[in-house]
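A single protein chain has been removed from this complex, and every other one stays in its place.
Labels run A and B following the written order; every chain starts at residue 1.
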Amino acid sequence: MKWVPLGLVRYTFCLGGLSVFFFLLCILTGPFLMLYYVPDVNRAYSDVMDIMQVVPFGAFVRNVHRWSACLMVLCVPLHMLRVFLQAAYKPPRQLNWLVGITLLILTYLLCFTGYMLPWDQEAYWGATIGATMAENTPILGAKGPFSVLPSDKDIHYIMLGGTVLDQPTLSRFFFAHCIAIPGALAGLMGFHFYNIHRAGGMSGPL
Amino acid sequence: MIEKVIEEEVPTTEENKERLRLLTVVRGETLRNRDIYERPPRYELFFPNFVMKELCVGLAFLIIIFTWAYYKDAPLYELSNPAETPSHIKAAWYFVGLQELLAYFDPYLAGVIIPSLILGGLYLVPFLDPDPVKGIGRFAFKERKFAIGCFLGGYVMWYALLLVGMFFRGTYWSFYWPWEDQSVVKATEVALWSFPLPAGIAFLVCYGLLMLLLPAVIFQDFFFRVGLIRYFITFNLFAAMCFVPIKVLLRNGFHVKYVLVTPWFNI
Partner (left out) sequence: MVKAIVGAEVLDAKKIARREAIRKGLFWACWGVFIGFAGVLGASVVRFIYPRIVFEPSSIFKAGKPDDYKAGSVTLVTGRRVFIVRMDKGVYALSAKCTHLGCQPIWYEDQQIFKCPCHGARFTKEGINFAGPAPLPLPRFYLSMSPDGHIQVDKSRVVSMDFLLEA
């Protein structure tokens, strides 16, 4: 038997719940896109074209996936803002705030790896920028200040699976977008909810 | 009639509880069992009441998304071409803020250090806030001026950068005022200059000292309440945050490229 403050939906705008909802929509539509999408640099773009133009309801499924992802990446920071403004990170909920920030990072990573997959111009140059940012990491990147690793051993090399964007990069991003990050996100989300429960429910007025 | 009676806020006296129980028995299955338990004032059940409300909001958004997805296609640009960057390129909207930030700083700063500071600062929030109870569960703007001010400041800055990148940046990432035509390529480029090394060091040292000492001197109560370590971390992060708009101002207003130039890194 769990009691929560009455009218919670009204003045917290339900943002956390909506984030979960949008994530679920993405989880539901993603596998359908995977049926027609092959992460091959020569095929990826035409597969997305097929999804948009040939597959029945393909465009609709991709649109739902994309737009709900957009709304999710809007909702998650807003939820964080609400949590901060209502001081819900204070004891006993510190741990949940930390988990929440990790969820925020994972959401952004999910978006980054996701918009790489169509392999269009925006994806290619976006990924180039992301990879070069990794290359410029201090100490661990080849071009960053105080770098110690050569350009074929730094984190940029791990990220791309090479020194230029090519098939290994797309495979890696596909794996990250479809398996690694959603898995971590789902697991941490569960922990996030469990923590709410353990901390004695959502932050009511004290 | 019976339901209406129950929906009202009934004072939970022993007599009323008994009445509720009786009513429940009378209506049997049709009454949801929430009302036979003692309900704390201003609280409702997590399941089903709260979950159902969330679900309703979710369904409203489902309708919005479906309509939106039916009429508006997700963006798809031309096939990637490693041999050519398009002259007008913008990241997906949620990264345009970062792209705008990158236009002012070296990649190691805007791409790695600043995001790490933002995320590190966010992780540290529960430990930097000295007060364990103030304002939980309500919008206490007046009592938590500094905390909320800092957070809102950073939050607004991120989205302000995003909006500038979204609407004021045109071809070749040149800055256009809203009244300027973005299809006309900017004809002039202003060369940038950097502070000489001593001036840069002096600027950063003065800035750091000012940001670290001034608040402690002015708000002494605050300093003693927070403690030295918390104060030090908080105001380092605060100084880093305030440095971003300062650099933007220096770049746009005075065409300053770097505040500090060293052989290893530039700021």
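By definition in this document, a residue touches a chain if its C-beta (ideal position, glycine included) is under 8 Å from a C-beta of that chain, and two chains touch if they have at least 3 such contacts.
These numbers come from a predicted model, not from an experiment.
The chain not shown here is in contact, across the full complex, with A, B.
Per the touch definition above, the residue from B:Phe47, B:Tyr70 or B:Tyr172 contacting the chain not shown is B:Tyr172.
Of the candidate positions B:Thr85, B:Ser116 or B:Gln220, contact with the unshown chain belongs to B:Thr85. Summarising the interface, chain B meets the missing chain with residues 82-89, 99, 102-107, 111, 169, 171-174, 185, 187, 189-192, 266.
Along chain A, the points of touch with the absent chain fall at residues 125, 128-129, 131-133, 135-136, 152-153, 157-158, 161-164, 166, 168, 172.
The rule is simple: only the chains that are shown with their structure count from here on.
Once the centre of each chain is set as its mean CA position, chain A and chain B turn out to be 16 Å apart. Considering their complex, residues 37, 39-40, 42-47, 50, 53-54, 57-58, 61-62, 65-66, 68-70, 72-82, 85-86, 89-95, 99, 102, 106-108, 111-113, 119, 122-123, 125-127, 129, 131-141, 144, 147-148, 151-152, 155, 264-265 of chain B touch chain A.
Taken together, the chain A residues at the contact with chain B in this complex read 1-9, 14, 17-18, 21-22, 25, 45, 48-49, 52, 59-60, 62-68, 70-71, 73-74, 77, 80-81, 84-91, 93-94, 97-98, 101, 104-105, 108, 111-112, 115, 118-126, 129, 132-134, 136-138, 141, 144-146, 164-165, 201, 203-206.
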